[in-house]
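Take a look at the following structure, please.
Rest of the complex left out; these chains stay put.
When the chains are written out, they are named A and B in that same order, and each has its own residue count from 1.
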Amino acid sequence: MDPALVAPDERPRPTFSLAVFEGPLDLLLHLVREQKVSIWDIPIADICDQYHAALRVMDELDLEVAGEYLVYAAWLLLIKSRMLLPRHPEEAGEDPRKELVERLVEYEKVKAAAAELAGLEEVRRGMVGARAAAMVTPPEDELELEDLDVLAVAEALRTVLERHRREHPPVLELAPIRFSVRDKIMELYEMVRSQRSFPLLSHLLTRPDRLESVTLLIAALELVRLGTATVHQRRAFAEIYLTPTGEPLAVEALADA
Amino acid sequence: MPSPEQLAALCEAVLAAAGEVVATDALVGTAGEGVTSAEVEAAMEILRARHEHEASGLLVERVGGGYRLATRPQFEGALRTFLGIRARARLSQAALEALAIVAYRQPITLPEINFLRGVNSAGVVRTLVERKLVKVSGRKQVVGTPLLYRTTREFLVHFGLDDLSALPRLEEAEQVEERGTSGD
C-alpha cells in the first residue's frame, strides 16, 4: 500500500461512522465544512489526510460502496501531489482543485434541494386525499396515461409473457429417433437364426436405452407378424423366448417399417 | 380536550381518509384519551348539520353503528360524466397489457394478442385504437386474413421515443429492477 494512503497514527480517529454519509462527496463536504474555510480554498493536504483516516473505519461498508470512496481517495492524492508541484506563473495553469470544488458546489446544491423537498414532504405527510362514498364507484385498476412510461409498458409485457408461460408449459419434447425398427428387425433376425432360442426379455431388460428396448420389442412383434419367429413363455414373468420358424425374412416387406 | 367543533373536524378528516363507513367506536378511539362516545356523537351532529347546509357537495350518513361521508345524490349524473371524462385519460391494466404486446411484437393480429393474454382482447384493442395509440396496418396473409396492428406516431410521442428501437429491452427493465431491490 502507498504509505500516503495510511494516515499518521497521531491523527485523531474520526468520531463518526461512514454509514451516515451518502457517499464520498457527502463525506468530503462534511470535512471541508468542519474546517470552516471557503470551499474555493480547500486546504487539500489536510482534507486528503482526514479523508484517508475516515476510510480506515470503512470495514463496515460493503465493497461496492467502498469502491466509490476509493475513487475519490485516489483523486485527492492526485490533487495533493499536483499542488506540491511548482507551477510556472506564465503557464497560469488551472487550480488542480477546481474540478473537485465544482463537484462539491454542485453536490451542495443537490443537498439543499433535497432539504427543500424534505421540508415540503414533512408538511404534507399527514395529508390524505379526501374520499367520500359515491353512487357510482370509480374503477380501481386504471392507470393515469400521463404518468405511464415505457418501463410500465415493458413491465406489462413481462407480466403477460410470464402468465402465458405458466399457462402453457413447454410441450413435451420428443427425442429424435435414434433407433429404426427396420434395423432392429434385421439385428434380431440374425440373432434368432444363430441362437435358435433367443432370450428376448433378458435382452430387452439389459438395453442401456429405454427407447432401444421399445424399438426392439416392436421389431420382435414384427418378426412374429411376418411369420419368421414365434414367441413363447412358460409362465407369467418368466423368460420370453424367440424361436425361428425357418421362414426366411422377406426384406421387401420391411420397406415401410 | 378538543371543542365539539374541533372534534367534528377531526371526525370529518378521519371519515374522508377512510372513504367508507367508520364505526363510532373507532372514531371514539381515534379522538384520543378521555373523549366519550356521547361527545363524538354530538360532534357528528355538528358535522351533519354543517353538511346539510345546501352549499356542501357532501353529506354525513349514519349507517349501521357508524358514520360515513358520501356525495350528495343529486350529483350522481355529474359523477358519471366525470368518470367518463377521466376514463379517456386512463388505461386499464388489460389495455396496458395489450398495448405492450403490440409495442413489442408488432405487427400482430388480434388472435395472436388473445393467445398471449389468454383472454379475448377485442374490447381493449378497440380502446387503444380509439386513443390513437394503436392502428390497423394491413392484413396477415393467413386463413381469415386478420387485421394487423401497430403502434402509432402518437404512441412514440407520448412515451418520448424516437423510434421503436428505443423501447427498453426486457432484460434492461429486469436488470434495473434487480439492482433496485438489492441496492435499496
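In the analysis below, a contact is a pair of C-beta atoms (placed from the backbone, for glycine too) under 8 Å apart; a residue touches a chain by one contact, two chains touch by 3 or more.
This is a predicted model, so every value here is computed, not measured.
The assembly described by this file has a subunit formula of A x1, B x2.
Going forward, only the chains that are shown with their structure count from here on.
Centroids of subunit A and subunit B (each the mean of its C-alpha atoms) stand 34 Å apart.
Against subunit B, the residues of subunit A that register as touching in their complex are 128, 130-136, 138-139, 141-146, 148-161, 163-164, 167.
Those residues of subunit B that touch subunit A in the shared complex are 13, 15-21, 58, 61, 68-71, 73, 76, 79-80, 83, 86-87, 89-93, 96-97, 99-101, 103-104, 116-118, 131, 158-161, 166-170, 172-174, 176.
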